[in-house]
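One structure, pasted below without further comment.
Yeah, one chain of the complex is gone here, protein chain that is, but the others are all in their spots.
As written, the chains take the letters A, B and C, and residue 1 is the first residue of each chain.
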Amino acid sequence: MIIVIKPHTPSDSVQRIIDEVAKLGYEPKPIHGAVQTVVAAIGDETTHQSLESLLTWPEVESVLRVQKRYKLASRETRDASTVHVAGHPIGTGQPFCLMAGPCSVESEDQLMTTARAVKAAGAVLLRGGAFKPRTSPYEFQGLGEPGLKLLAAARAETGLGIVTEVLAERDVDLVASYADLLQIGARNAQNFSLIKEAARSQKPILLKRGLSMKIEEWLLAAEYALSEGNPNVILCERGIRTFETYTRNTLDLAAVAIAKKESHLPVVVDPSQGCGRADLVTELCKAAVALAADGLLIEVHPCPAEAWSDGQQQVDLNAFSNLVREIQPFIQLVRP
Amino acid sequence: MIIVIKPHTPSDSVQRIIDEVAKLGYEPKPIHGAVQTVVAAIGDETTHQSLESLLTWPEVESVLRVQKRYKLASRETRDASTVHVAGHPIGTGQPFCLMAGPCSVESEDQLMTTARAVKAAGAVLLRGGAFKPRTSPYEFQGLGEPGLKLLAAARAETGLGIVTEVLAERDVDLVASYADLLQIGARNAQNFSLIKEAARSQKPILLKRGLSMKIEEWLLAAEYALSEGNPNVILCERGIRTFETYTRNTLDLAAVAIAKKESHLPVVVDPSQGCGRADLVTELCKAAVALAADGLLIEVHPCPAEAWSDGQQQVDLNAFSNLVREIQPFIQLVRP
Amino acid sequence: MIIVIKPHTPSDSVQRIIDEVAKLGYEPKPIHGAVQTVVAAIGDETTHQSLESLLTWPEVESVLRVQKRYKLASRETRDASTVHVAGHPIGTGQPFCLMAGPCSVESEDQLMTTARAVKAAGAVLLRGGAFKPRTSPYEFQGLGEPGLKLLAAARAETGLGIVTEVLAERDVDLVASYADLLQIGARNAQNFSLIKEAARSQKPILLKRGLSMKIEEWLLAAEYALSEGNPNVILCERGIRTFETYTRNTLDLAAVAIAKKESHLPVVVDPSQGCGRADLVTELCKAAVALAADGLLIEVHPCPAEAWSDGQQQVDLNAFSNLVREIQPFIQLVRP
Partner (left out) sequence: MIIVIKPHTPSDSVQRIIDEVAKLGYEPKPIHGAVQTVVAAIGDETTHQSLESLLTWPEVESVLRVQKRYKLASRETRDASTVHVAGHPIGTGQPFCLMAGPCSVESEDQLMTTARAVKAAGAVLLRGGAFKPRTSPYEFQGLGEPGLKLLAAARAETGLGIVTEVLAERDVDLVASYADLLQIGARNAQNFSLIKEAARSQKPILLKRGLSMKIEEWLLAAEYALSEGNPNVILCERGIRTFETYTRNTLDLAAVAIAKKESHLPVVVDPSQGCGRADLVTELCKAAVALAADGLLIEVHPCPAEAWSDGQQQVDLNAFSNLVREIQPFIQLVRP
């Protein structure tokens, strides 16, 4: 770390800072600059206490980190990794992975109709929420286990793998017994208890980015899962919260390129949550493919206007089929 | 709800929208304006499906909600409520409530020293984290149950009530057996499983605002706790995430006034998290008092530079004592 | 507009609101809903006063706009428009427009070297700042008119059209006498005096989106230029300010699709400002092309490490040539 000392600090105060840095286990190296002194604190920042606490000293102007905070997720440690979900490899150099299905599982008819349609269009994984994190307790909270059973039935018929969200630690075993890919939603993106519990199931994890999560924090949340010994983590960019109100969230597509550069984990994009408007989904899918995302997670419903949750961002079966046709040439360009 | 139809939409398309509104259980009332038609959908929005799903229809320009989404938390339903914690009433018209203590419980000595000092300065509740939600898995995660035992010992000696965070559903019973006030942290502010589990313990809940949570969403998260039959919810403003980097978060003090106007729940302020800098805490406390917050939650450590977590935002024992002396006249002005 | 009245408001108070709506020139239509009353105010919102002022009445809960606020910029009024710059048509259905050049004009050698290289790689317009809006007064402020003369010389030699920023009303005539496309920068995106003055020059305008500008506000800023009788406005998405710190700005690529849907104006993307990091520019360009942007504005410098401004986001000549080669197949896919 680098401790920046305020200009005009007397030398005995500087010495006290140097002594404290040493006391906290770092080797202090003072550097006297043109205007002020900085102290470089030599030591592994991931195994020592943060020196940001020195900001409470009136002579300290700022404390700057030097090292990256993530290790297991870092691209420095290894090449791009591949995560297998229901037999499908996902990651750099692997086939593009299309995941699609309704926001919520509502009924056998709704789910089976959608499953058959997305399979026919080219999806390999079926998404569908059985446990739904809704902003209001008065909104539909998902079918629960009956919803999971419907997903399993859809898998049995279509062969599609299952992606579904787990909301509660106590449900991890239950959901993991049905799912091929366990989704941690944006609202739980820093619910470390849930992330660790989900990781311990040894199922692959789909880790959505939180609404106001910096990329560094996202990779550190992945680090929690990786630290539990589960290497199968897929990152999912799904939009961040900004001042813009035209869209529900602002899809941060640069984050796809960054996450793939900083980490070795596969990165997919959820354009449905990412904008909250069905009419923008196809265009955003093209951009995500062009940016080398490893897959897409798309909300599809037979009749969006009558969906029990988030109808406004779901495309219908026909639109999904057109969408896949439209993005196909982009996929071929990026993954020939 | 109000469905705004695009200008120049043919009347048969308008009729289809009207029919769909009726099909979804609302009574449609079309209003023909100067430029475009809107359809007022008569019906209780909290018991019907959202019509935002109609945005998937190309003729629909926007859908506007009319009703507030929270009921139990709403000020419309009742007068300001009082929550009792360890015998101390908190709320409008009650004595100002001072909660203070270290970010993390680190040791008996650290905790007891702090507890005695904050008690002497005027605090009535002792805060201290035994389970810590840390951005990185390599940072100190809290002492766990031994930390809770230390908090209980501090209560036994000083008589201070205990405020501490619960991170995991499975720990709710354990933490509730020690705590007088169960804190739900900002990262779990939309972890509805945890909120419901905590509420079911019947302990009072301190619900921090999430980093990117709109006030409406904060009140809806409180609604989850209230819906479980636990009326003892205290809201805590602790800063939101913005583009500003001088402070760790941007303390949204207007939110205190708004939360007290929109809801009947007590509202307290955490200035330590709210700015992330010890040197700003006293000033922010004055402002929070002036804005009629019902209490403060302040991080205090005997030696902040050597704290195991968030040292930069903790004030030392002497500074806390001065802080209390400085805010006292403001408290007397607001709560004579 | 729709005026939402609070539940339980007595009918005489409702009548007072209705009367005030009429007094303000609208025809009021009360609608009695399940829980509360709303008043639809019939009248053209663009020629009447906003009724948001009624929020000062304690019985009024909210006021909702119905109409779009922009007219001349709106897609409703006309088909996609084409703007010609130095003989090059820009817009939907036109050839993709590549604009490139240094952040600042620094010297004849720097500019001519860059101009020749970007021309060779396929650019048709040369960008370069002669007047620079710098955050600090101690940073390089641009060469001024000598910089404009260098741009003109580069045009004379290479045939490239010139894009350059104007910062001050008093400089509009001067800059317009050299430029083919007058740039209004992000910091001046709501400097309406400058926008109007620039529009009156009758030169085409490149209107960058402001750092915290909603899309609606961006289109309304364009409306200021269009209202002056200058139809040649090109929108430029260049990233918005968010909490993320890995990138300088968050490029809002969905805004490209939205701006092209809501307005008839051409939309281009500045990926250099959009992320502030040279290593992300190529990937973002691909995404912008895929999203049907009409062009790109890219910062290129012969030696970015020694650039006088924003070196970190400029690609070198070789990287630019590779970039153009890499995005070419995407352009052919979108504009066959």
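Just so we're on the same page, a contact is a pair of C-beta atoms (placed from the backbone, for glycine too) under 8 Å apart; a residue touches a chain by one contact, two chains touch by 3 or more.
Just so we're clear, the structure is a prediction, and the values are computed from it rather than from any experiment.
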- In the full complex, the chain left out is in contact with A, B, C
- Query: Just one of C:39, C:99, C:167 or C:285 touches the chain that is missing; which is it?
  - Reply: C:167
- Note on the structure: Among the options C:83, C:125 or C:220, the absent chain makes contact with C:220
- Residue, one of B:107, B:242 or B:322, that touches the chain absent here: B:242
- chain A residues touching the omitted chain (full complex): 2, 4, 6-8, 29, 31-36, 38, 40, 42-45, 61, 64, 66-68, 76, 241-243, 245
- Omitted-chain footprint on chain C covers residues 20, 23-24, 46-47, 49-50, 52-58, 63, 69-71, 133-139, 167-171, 187-188, 190-194, 211-212, 217, 220, 223-224, 227, 241, 277-279, 304-308, 310-312, 314-316
- Query: Contacts of chain B with the missing chain: which residues?
  - Reply: 212, 214-216, 240, 242-247, 250-255, 257-258, 261, 274-275, 279-280, 283-284, 286-292, 329-330, 333
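Simple rule for what comes next: only the chains that are shown with their structure count from here on.
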- Message: Using mean CA coordinates as chain centres, what's the gap between chain A and chain C in Å?
- Response: 30
- Query: If you average the Cα atoms of chain A and of chain B to get two centres, how far apart are those centres in Å?
  - Reply: 25
- Listing for chain A: what residues touch at least two other chains? 212, 279
